[in-house]
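Let me begin by presenting the structure, written as structure tokens, before commenting on it.
Only a single protein chain was left out; the remaining protein chains are all shown in position.
Just so it is clear, A and B label the chains in written order, and each chain counts residues from 1 on its own.
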Amino acid sequence: MSENLIEVRDLVVEYPGKGRRSAPLRVLKEVSLDIRPGECVGLVGESGSGKTTLGRAILGLAPVTGGQIRYRGQDIAHMHRSQRRAMGSEIQVVFQDPYTSLNPSMTIGDILAEPLTARRVPKAQARERVKELLDQVRLPSDALTRLPREFSGGQRQRVAIARALALEPSLIICDEPVSALDLSTQQRVLDLFVEIQERTGVAYLFITHDLAVVRNVSHRVAVLYRGDIVEWGDAAQVTSTPEHPYTQRLWMAAPVPDPDAQEVRRAQRLRLLAQQAELDEQAGAGAGADEALPRSA
Amino acid sequence: MSEALTTQSAPAADPETAVPSLGRRLLKDPLGVGALGFLLLVVLAAVFAGVIAPYGWNDQVLADALQGPSSTHPLGTDGAGRDVLSFLLYGGRFSLASAALAVVVAVGLGAVSGLIAGYFGRWFDSLGSWAANILLALPAMIVLLAARSVVGPSAWWAMGIFGVILSASVFRLVRAAVQGVRNELYVDAARVSGLSDVRIIFRHVLRVVRAPIIIQVASIASVAIAVQAGLEFIGMGDPEIPSWGKALNNGFTKIYQQPMLVLWPGLLIALTCLALTLIANALRDALENTGATQPKAPGHAGTPGATQSSVEDVPLLEVHGLRIAYGVPGGVKEVVHGIDLDVRAGEVLGLIGESGSGKTQTAFGIMGLLPVGGGITGGRVLWHGEDLVSKPAKELAALRGNKIAYIPQEPMSNLDPSFTIGYQLVEPLRQHLRMSRAQARERARELLARVGIPDPARTMRSYPHEVSGGMAQRVLIAGAISCEPELLIADEPTTALDVTVQADILELLRSLQQDLQMGVILVTHNFGVVADLCDRVAVMQEGLIVERGDIREVFADPQHPYTRQLFDAILSEDDVRPAYVAREMAR
Partner (left out) sequence: MLSFLVRRLLSGIAMLAVISTLAYLLMFMTGTDIARNLLGQNASEEAVAARAAQLGLDQPLLTRYVDWVSGALHGDLGTSWFSSVPVTELVGQRLGVTLSLVFLSTFFAALVAVIVGVIAAVHRGWIDRGLQVGSIVGAAIPNYLVALVLVIVLAIQLKWFEPTGYTRPQDSISGWLMSITLPVLALVVTTVAGVAQQVRGSLIDALRQDYVRTLRSRGLPEWRVVLLHALRNAAGPALSVLALLFVGLLGGAVIIEQLFAIPGAGSLAISSTSQGDIPVVMGLVVAIAVIVLVVNLVIDILQGWFNPKVRIS
């Protein structure tokens, strides 16, 4: 058995093009990544970078065109549906939107029991486990009989985390789990994520566009840009001394919540953009240009 | 951990949760109850026709033909001397049963195939949709007549075939509903939890499609009864069986001798169809949440127009005690509880708060653009000292876009998809500045170039869906500054954008603000954005402004506990997680 919990090798995901003759849309271009047991890997990217698709591919919810996803040495990318279903207890998910990821017509108790009953866990045992789960995510036990709409966004996200934990998975794909939350709620939910990881040893693939978040929860960070991982390494290194020009631009773009520090950063960013534009020009047109926009106004 | 301990109860009902109590809610609707009662009566009368009816349906006494209502014949007799009441009672059996057949066929076929097509998609979906299109392409009446030339005058066949035709609409309804559910995240979560497709369908999908199907059944039944009676009415029915449509036909042939004869069956058909439609409608109403009322603005007695003071030190905009409320079922809910604000020319004010703090409502309120159901219930909005709240809509419109401009949050949904970008830029220029078409187009091109769009001429000709989100936001900014406004209200102008694009847009806003010396109200939840752009900041919490001041002062030394709490929640850049330590592998 290899040291890695999950190994993604040269993963390619393509969605069929819109028209019959148009070329398929290549969302991921030979992406490689690994996650060790109990580790949190942050996956950063902007919209359209393919970060959500990578998570969905590991979950078996996106079509894999090429490459491998090995879980404890076993390729799960090309598994049959029923085998894949049996994998359900190993890899779980927490989605971004706490409003649509819980069935509005089911009680919290039913939602949490669902994965357990799907595995034919006896009823009494399932009930015990559900109580335990609520306790783990710090929700009152009277939540069981209530409907999702009675809870706030942060609380719903706790329910989603509890559901993901129900089957004691070894990996949870967290797809922007705090992006829809308010600032103060966001911090508490992040703390909960870290605390659960320390206690249970579950690994996370933490997908986000927010650099502050990724810096706070990740051990290692991968930066995804247009379907490619452009930078990949220890969180401290990638977030403080990024090497790839895109990562540098990305880091500089986030405004700091301090008027004076932000003034400095703004100047740095403009300098960086000017430098990169110069380099691009020397290297020939358009090598790293993202949008058909000028770098600054 | 206050967030984990308080729960809010939402007044609005999700359609999905309403099913168990659908029946109960229906009983609260008097019209629905009446309709249900009438329908029950009609069904019972038909079932017990043998007991109730004074005569057999075909007991003909020619001597008694065409009598009016009497004690022996409560509804009179028809042209063949049959008792109309008995004919209708027995006829109800057939009319109702054949309609039921159509409903059963339609729902059985349509719901099952719609479920499969919606959930599994692929070839079955294409085939099913195609078949549904074919079924809906021809008028049902023509198909039924054509079918009659093949299968003969059997009304059961006709209604069975009609059921097949109707199944197309059930199919479409169920398919659309299922497709909606299939893409829900909670279905993905169930799949990841290891639920089989069958379980997912039973647990998650059926719950959602149940209610629309029930509603559809009621409306289909109404149509089936109408069409079945119609067929009988034009003599295309089964001659051996009594029915409401045939009674109508009997009456129509004697319309000059005894007009009452068409009245009874006509009334019966109309009321039954109406009852079914009303039930469908009441069910739909029970599912949808209705009944919001518009809050009334109090009269501005005593404070008309302007409070005069010297023009010099009057701020651009002053808000005093602004209150905003929304009508909710059973009352009015206030979301902004009397706030004060002011913006001077050339100054950028940040309005920061979490979701539900009322910051966006305040922005809409200032512009007089609150959504339906919302209104300003108190306070004043002074523009150069002149109250906007009491201003006629026309004068307010003349100010908007011209002197006060607005940049929305979501770029894509804020451009009209049906018009070119150029058209949308030219419109306000012609309206406010009375430019000629050519002048306005020239100016629009300049504006697009100013906001950093590389090919203005091409962008002018483009439709909104042809440009990226970042571009669309630039277009919206161009539109907002087109008349060189004095005040710009930007509602989370970068929230929907990627970080790198956000930085570019902030840079653009900064340079425009400096060029035009605009006053700006920047609504946001992001402290970084405030730090980047603002001169002053106001912090909002639950409809109140809890702290305001110069940006450097507030950031350095927040006074209010809520502000401090927000600052504490900001994730620090230096807070990196400790390095990974391999543990022994669990499980």
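In this text, contacts are C-beta pairs under 8 Å (C-beta built on N, C-alpha and C of every residue); 3 or more make two chains touch, one makes a residue touch a chain.
Bear in mind the structure is a predicted one, so any value in this text is a computation, not a measurement.
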Displayed chains contacted by the hidden chain, counting the whole assembly: B
Touch with the omitted chain, as defined above, among B:V43, B:M141, B:L516 or B:A569: B:M141
Touching residue (missing chain; options B:T277, B:S355, B:Q439 or B:S511): B:T277
Contact partner of the left-out chain, one of B:A226, B:L382, B:I453 or B:V530: B:A226
Residue numbers in subunit B that touch the chain omitted from display: 130, 133-134, 136-143, 145-150, 219, 222, 226-227, 229-230, 233-236, 248, 252, 255-256, 259, 262, 266, 269-270, 273-274, 276-278, 281, 364, 367, 369, 371-372, 393-394, 397-402, 405-406, 408, 410, 413-420, 424, 427-428, 431-432, 463, 465-466, 476, 479-480
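The definition used in the following text is that only the chains that are shown with their structure count from here on.
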Touch list for subunit A against partner subunit B, complex: 3, 36-40, 46-47, 59-61, 85-89, 91-93, 95, 97, 100-106, 114-115, 118-119, 138-140, 146-147, 149-152, 154-155, 158, 160, 163, 166-168, 170, 182-188, 190, 194, 200-201, 209, 211-213, 215-220, 234-236, 239-240, 249-250, 252-262, 266, 269-270, 290-297
Residues on subunit B engaged by subunit A in the complex (per definition of touch): 1, 3-10, 14, 16-17, 19, 184-186, 188-196, 199, 203-204, 207-208, 354-355, 451-454, 468-471, 498-504, 506-508, 511, 525-532, 551-552, 555, 565-567, 569-573, 575-577, 579-580, 582-583, 585-587
